[in-house]
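Heads up, one of the protein chains got dropped from this complex, but the rest are sitting where they should.
So, chain A:
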Amino acid sequence: MQHTVSTWNTHFLSFIVLLIRSFPQSSPSPISSLHSPRVDLVQSVNQMVGGGVIQQILRRKLHSQSAATPVLSWFASKKVHEDAAGSSGVRALALLGAGVTGLLSFSTVASADEAEHGLACPDYPWPHDGILSSYDHASIRRGHQVYQQVCASCHSMSLISYRDLVGVAYTEEEAKAMAAEIEVVDGPNDEGEMFTRPGKLSDRLPQPYANESAARFANGGAYPPDLSLITKARHNGQNYVFALLTGYRDPPAGISIREGLHYNPYFPGGAIAMPKMLNDEAVEYEDGVPATEAQMGKDVVSFLSWAAEPEMEERKLMGFKWIFLLSLALLQAAYYRRLKWSVLKSRKLVLDVVN
């Protein structure tokens, strides 16, 4: 990788040299037309590099790339000579030179960045997105079913209790029945022993593994994260999780993923430990909705969004109400202030010469 990048660099450098020769009054913009989209990151970095100190550091760093040295020394000498003349146009030129050296040192990073950050996920039009939109509770109910049947074998949701589901996705009786299906360790009893009992509404959702080490051991060293807050714990969480779950594809040409990992373009780095879990008809919905991959993805993300932000509906109502009321209060306050100040603002001052 290293030698192919430095030949690219020298080719690029010669381009820059030509450019600078033809544009004496230079600014960073002529360079941008040369860029492939992949180097946009570098261009923004280029704009950041302006200081003299950075210039020095980068020049020293770049001296180690032998192919670039002769052109660099040309830059250095040009700067030294023309600094003596002291024209500001040359200063811009020198800054551009610094930018180029910055550009070169960051260009090796640019090519790795795409897979590193993962493919940017699109924005889906979630039904609960609007300023006064509530959750689709039928979707939350289906999403919980998907979680329970597909995800709960590896992912915990240890911050959600059965009672949280009451009134959101299930009736109290349904939630009680669901809780009773699990066994919970409780105690100590009067004899000092721990015992197991069927679950109650107040119990948390069951954890698949006793602790993180057990989870890692069972999953090839990777820890399936707790999902209670996952849509808040990831940038653009809702869209990211949906894109991730429905985005398992064949890797691009030239990328091979080792045994035990799977390719997912949305996952930073591209290689994720979790296999594709959502497959058509993996779950049979109670309400008869066809359980396609996209449908299950939407429902499970609705459920996870609710789990991370159960207060969302109340928050939106409260926000709407108080923003409205405070705007009225603002208008009232503005009027009152202007009323009181009108006395001072409408007075006249007469300046008279003292004889």
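Just so we're on the same page, a residue touches a chain if its C-beta (ideal position, glycine included) is under 8 Å from a C-beta of that chain, and two chains touch if they have at least 3 such contacts; residues count from 1.
Methods note: contacts and distances are computed from a predicted model.
Chemist: Looking at UniProt, which of "Complex III subunit VI", "ATP synthase subunit epsilon, mitochondrial", "Auxin signaling f-box 2-like protein" or "pantothenate kinase" names the chain we cannot see?
Modeler: "Complex III subunit VI"
Chemist: Give the residue, chosen from A:A253, A:L328 or A:V350, that touches the chain omitted from the document.
Modeler: Final answer for the missing-chain contact: A:A253.
Chemist: So which of A:G187, A:P275 or A:P290 would be touching the chain we can't see?
Modeler: Here the residue in touch with the unshown chain is A:P290.
Chemist: Looking at the full complex, which residue from A:G89, A:P127 or A:G220 touches the chain that isn't shown here?
Modeler: Only one of A:G89, A:P127 or A:G220 touches the chain omitted from view, namely A:P127.
Chemist: At which residues does chain A meet the chain that is not included here?
Modeler: 1, 4, 37-38, 114-115, 119-127, 137-139, 141, 167, 170-171, 243, 246, 249, 252-256, 265, 270, 280-281, 286-295, 297-298
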